[in-house]
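The complex appears here without one of its protein chains, the remainder shown in place.
Just so it is clear, A, B and C label the chains in written order, and each chain counts residues from 1 on its own.
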Amino acid sequence: MSKDLTIGEALRQRGVSRRGFLKFCAATASMMALPPGMAPVIAAALEKARRPSVIWLSFQECTGCTESLTRSHSPTVEGLIFDTISLDYHHTLQAAAGDAAEAARVAAMEENYGNYILVVDGSIPTGNPGFSTIAGISNLDMLRETAAGAAAIVSVGTCAAYGGIPHANPNPTGAASVSDLVSDKPIINVPGCPPIPVVITGVLAHYLTFGTIPELDDLGRPRAHYGQSIHDRCYRRPFYDKGLFAETFDDEGAKKGWCLYKLGCKGPTTYNACATTKWNEGTSFPIESGHPCLGCSEPDFWDGGGFYKALSTPTADITRTAVYAVGAGAAAGIALGAMNRTKQKRMAKEHEKVTIDDLEKGD
Amino acid sequence: MSEIELFNWIRGPALQIATLIFVVGVVVRILEVLVLGRKQDLSEARGSGVAGGLRTIISRMFPDRGTLQRSTFNVIAGYVFHVGFLVTLLFYTPHILLFRDSLGVSWPALPTPVIDATAVVTLIALIAVLVHRIQHKVMRFLSGFQDYLVWLVTFLPLLTGYFAFHRVVLDPQAMIAVHILSVELFMVVFPFTKLMHTFTLFMARYYNGHIAGRRGVKT
Amino acid sequence: MSASLEKGIHALKEQINAPVASFFSSCVRCGLCAEACLFFTETGNPKYTPIHKLEPMRRVWQQEYTFWGRFAKALGLSKPVTDKELGDWETLVYDSCTLCGRCSMVCPVGNDITYMIRKMREGMAASGHAPEGLVGATKLAVTVGSPMGVKLPALQAQIRQVEAETGLKVPVNVEGADYMLLLSSMEIMNFPEFIGAVAKILDKAKVSWTISSEAFEATNSGIQIGVSEIAAELVQRIVDAADKLKVKNVISPECGHAYMAIRWEGPNLVGKPFSFRVVHVLELLDELRADGRLKLSSKETQRLTYHDPCQVSRRGGVVDQPRRLMDMVAENFDEMPESGTMNWCCGAGGGVSSNERADDLRLQVFKRKKAQLEAVKPDALVSACSNCRIHLEDGLEKYGMDIPVLSLTETIAEHLADE
Partner (left out) sequence: MDEIAHTATCASPGEVVTGNVMPILHQVRHALHDLLETGKSEVIDLRSIPMGPGEEGRLAEALGKGEVEVRMSALGPSEIIETRYPGVWLVTHFNNDNEIIGKFIEICAIPGLVMAQDEDIRAGLVQLNEQLT
C-alpha cells in the first residue's frame, strides 16, 4: 500500500464503501470517547489524512500490550486503524530480523524524520545497560535515538507510561518510564496492564484525525478515556453508596453482584475506561466478572498494598504498633504518674503551716 | 519519592508513628491523672459517690434547661459537630474497614449519601463554631493558640475527607493521602491538647458526680 | 508576715490531685460556665468566666503534672506563674466567686470548677493575696472565736433575752444531750430570734439539746479564705466541745458555708471521721416532721418562695427537706424558675460578704436574684442561711423591692401547734 494514499483512499482501495467508512467513523468516534455528533468531522478529517509512519519499540515488557492490540485475526475497526498506519518497525510483528530490522527502523526514521509517531511499550532499564538490549543497542540509547526524530510518543502500557512491573519495589533494573527519560517531545501515556485496545487505537485515531495529541490529564493520559474513575462509572456503584458489599468471593453479596470495595477494589483511585468501554468488544470488565479492580492504569499499582486489601486499610501493621504503644504508654504513664504523686505527697509533707500571721506578705 | 511511595509512606510508617504518639500519649496522660490519686473522703456519705459518678457520666451529655436557653447556639452546634464527626468517623465503610483491619472489630456502615450529608452538616457546624468562637466575647477571651489549632486539626480531616470522597481539588489518590495525613496530624496533636477531653471527660464527670453523689446531690 | 509566691505555688502543687488534673485536661474552653455564673451574666465581663479564674492554677498543673509541661519547663519554654499574676487574680478568686457551684453543674465535660476555686484559694492565701476583709475575719475567728468578734458574753446576753421572750430554758453545756446546736455570729447578732425558734421547736419535739460555751461558732473563715490548717483548728474546737459534752449529733444552723464546713469538709480537715453526726437544722426539722414530732396549727397564707442557699442545697444535698417543710408551712408556695440545685446564688457567699471591696459587685450581681423574684412576685422570701438573708435584704433594699426575707426555721416556729 502506498504511503502517499490518504486514509480515505486506502480504505476505498480495500473495497470499503462510503457507508462502511461512515460506520467506521461512527465506531471510531465512540472509541475516541467523542460525542457521536463528531462522526462527520472525523470522516472529513480521515478522508484527507495521510497515513503516518509508526515505529514501535518494545523494551522491558511482556508483549501483553501488543497482544491486547493484535489478538484479533479479522479486520476489526482497531485493526483497520492499525492497517491504515504505516507500521515501519515492530520487532515482534515484523518479518524482518536482526540487521535488516534495524535497517528498516533507521530507514523509516530518516525518511520521516520529525514526522513519525513513536510507540513504546515496556520500561527502560537505567541500571546496567546490558539488562535489556536489541541488536546490541541498549534500550536507553535506542529510545533516545528514535525519540529524537519523533513527532510524538505514545507510551503504551503501564511499563512505558510509569515503569510498571519492572519498576516495582525494589526495581532491580532501575526501570524508568519514557517520560522519565524524554522531556522534549509530546508524550501520550496509555497506561493499563494491558491498556484497552480501543484506547490505544483511539489515541492513534485522534492523532490521525486532528493531527494533534488529545487533551491529557496530569499523568499524561488522554482525558477522553481516563477522565473518570472506574468507581464513578461502575455499574456496582449504587451498592457502594447503599453500603452493600461482598465480604468474600463466594458469599451472597458476591453472588448478588454487590460492591467489591472490601475485597480490595482499587476502582475509586483508578482512572480508566474499563467500566464503559469494557473488554473483549464490550463484553465485560474485571468487576463485572466479579474481581476487584487492581488499579493497573495507575503509577506503581504493583506497590499500592495488597490487591485484596481494601483501599482504606493501612499498609503497616497498626495493631502491633498500637499494642506496643499501649504497653509503652502504660509503663511511661505509671512512671510519670508515680512521679506526680510523689511530688504531690512531698509538697504535702513539706507544707509550711500557714497561721493567721502568715496571711500577709513578708518583706 | 513518587506519589505512590509518598502515599504508601503516609499509609504505612507515618501512620505507625502517628499511632505510636497517639496511643502512648493518650495512655500516659490518662495514667498521669489517675495515678495522682486523691485523698479518701472522711465525711459520712449521704448518697453513693460511685452511683453519682456513673450517673453524671451519662447525665452531663444533656444540658440543663437554663444553659440550653442561654447558650442555644453553642449547645446545638456543639452537638451537631460532635455527632457528625463521630458518625463520619465510625460509620463510613472505608473507615470501618480500617478499624476491622487494625482492631479486628467491625459494625454495619451507613449509606454513603448519609455520610456525605453528615459531613457537609458537620463542616458547616465546625465553621459556625469557629465564627462563634471568634465573635462570642467569652469564647474569644478564653481562646488561645491551642483552641484554634485544635479546631484546625479537627476540621482538616473532615474537609480533606469530603474532598477525597468527591474527587475534587487534587486527584483522588493525592487527596486521600492528604486526608490520611490530616488524620495523622490530628492524632499527633491529640495527646498534647484539649482533644484529650475525649477521654478525660469521663474521669472529670465521674469525679464531679462522685463528689456530689456522696452529698446526695444529683448532678 | 511570711506569705510568699513560693509558698503559694507550693500550696497549689499540693492541692492538685486526680480530679483537678482530670478537670484541667478536659476543659475545651466552650465558655458555657460563664452563662452559669451570675458574676458574668450580670456584668457581661468575660474575665468573670469561672474557668478563667483558675488560670494560674491551670498553668501550675500543666507545668508540674503533665509530661509535655514538665518537658517544656525543663527546656525553659514555659512561663512561670508570677506574684503579680496571683495578685491580679485576687479579685477574681475572692470577690467574684461565691463558691456557689452553679458552674460545676453545667460544665459539659463535668468539671467541678468550684472545687478547684476552693483549692486555688489555698495558694492565694499562702502567697499573701487574700482580701483584707477575709484576713481580718479569719484572725477574729481564730483569736476571738467568731469572724465578727462575737464573744461568749454577747451570746449569753442574747440567750437571756430569748429565755425571757419564750419562757423556755436554753440549755448550755449540758453533758450527754442528743444534739449540740451551733450558731453563726450573724444569727447571734442579727437574728437572735433563730435561737428562740429552735428552742421552741425542739422543746415541743422533746429533743434534748444544748449549746456549748466553748464552741458555738459554726462558720469557718479558714475555708472561705482557703487555709486548711486554720479551718481545721476551727473545726477541731467544735469536735472537742462535742466530745466533751458527749453529744450524738451536731446541728448546723441556718448558714450555708457553716454546713459545708462542718458537714462535708470537717472530717477531712481534722483527718478523721467524726464520732457524732452532723445535721443541718432543716434536715433535723424534716426528720421531726416525718416522725410526727413537728406539728403546726396554722399555715402561712401569703405567697412564699424559697431561696436555696448554695451550700445547703447544690453543694450540701439538703434539697428536698426544705421543700417538704415549705409545703407544710405554706399554703401558697411557688418555686422560682431554676430552683433547687440549679438555684442562683444571692451573690454574697464564699466569703464575699466579709470582703468590703466586693460590696458594689455583690449588689450589682444581685440583679440575677431580682429577676428570679420578679418572675414569681412573692409576698415574702424564705431562706435558710443568715448570710443569704442579710444580703437578700441589702439587695432588695437597693433595688427598691418590698419583699420581707424570712427564715424557714423561724417561720415554722411561728406556726407550731400548742397541744
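The criterion applied here is as follows: a contact is a pair of C-beta atoms (placed from the backbone, for glycine too) under 8 Å apart; a residue touches a chain by one contact, two chains touch by 3 or more.
Since we're looking at a predicted model, the values are computed, not measured.
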| item | value |
| --- | --- |
| Neighbouring displayed chains - absent chain, whole complex | A |
| Option touching the unshown chain, where A:7, A:33 or A:142 are the choices | A:33 |
| Contact partner of the left-out chain, one of A:172, A:282 or A:327 | A:282 |
| Absent-chain contact - pick from A:20, A:64, A:129 or A:174 | A:20 |
| For subunit A, residues in touch with the removed chain | 16-24, 26-27, 29-30, 33, 35-37, 72, 74-77, 80, 233-239, 255-257, 275-278, 280-282, 284, 288 |
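One rule holds in what follows: only the chains that are shown with their structure count from here on.
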| item | value |
| --- | --- |
| Chain pair bearing the highest count of C-beta contacts | B-C |
| Averaged-CA centre spacing for the pair subunit C and subunit A, given as whole angstrom | 76 |
| Subunit B-subunit C separation of Cα centroids, rounded to whole Å | 37 |
| Length of the line joining the C-alpha centres of subunit A and subunit B, rounded to whole Å | 39 |
| Subunit C, residues touching no fewer than two other chains | 16-17, 21, 65, 67 |
| In subunit B, residues with contacts to at least two other chains | 28-29, 32-37 |
| In the complex, subunit C residues that touch subunit B | 16-19, 21-23, 25-32, 34-36, 40-41, 44, 46-47, 49, 51-52, 65-68, 104-112, 115, 263-268, 271-274, 277-278, 313-317, 319, 338, 341-342 |
| Contact set on subunit A toward subunit B in their complex | 217-219, 229, 232, 240-243, 245, 261-262, 268-269, 298-301, 303-305, 309-316, 318-319, 321-322, 324-326, 328-330, 332-334, 336-338, 340-341, 344 |
| In the complex with subunit A, residue positions of subunit B that touch it | 2-5, 7-8, 11-13, 15-16, 19-20, 22-37, 93-95, 97-98, 101-104, 108-113, 167, 171-173, 176 |
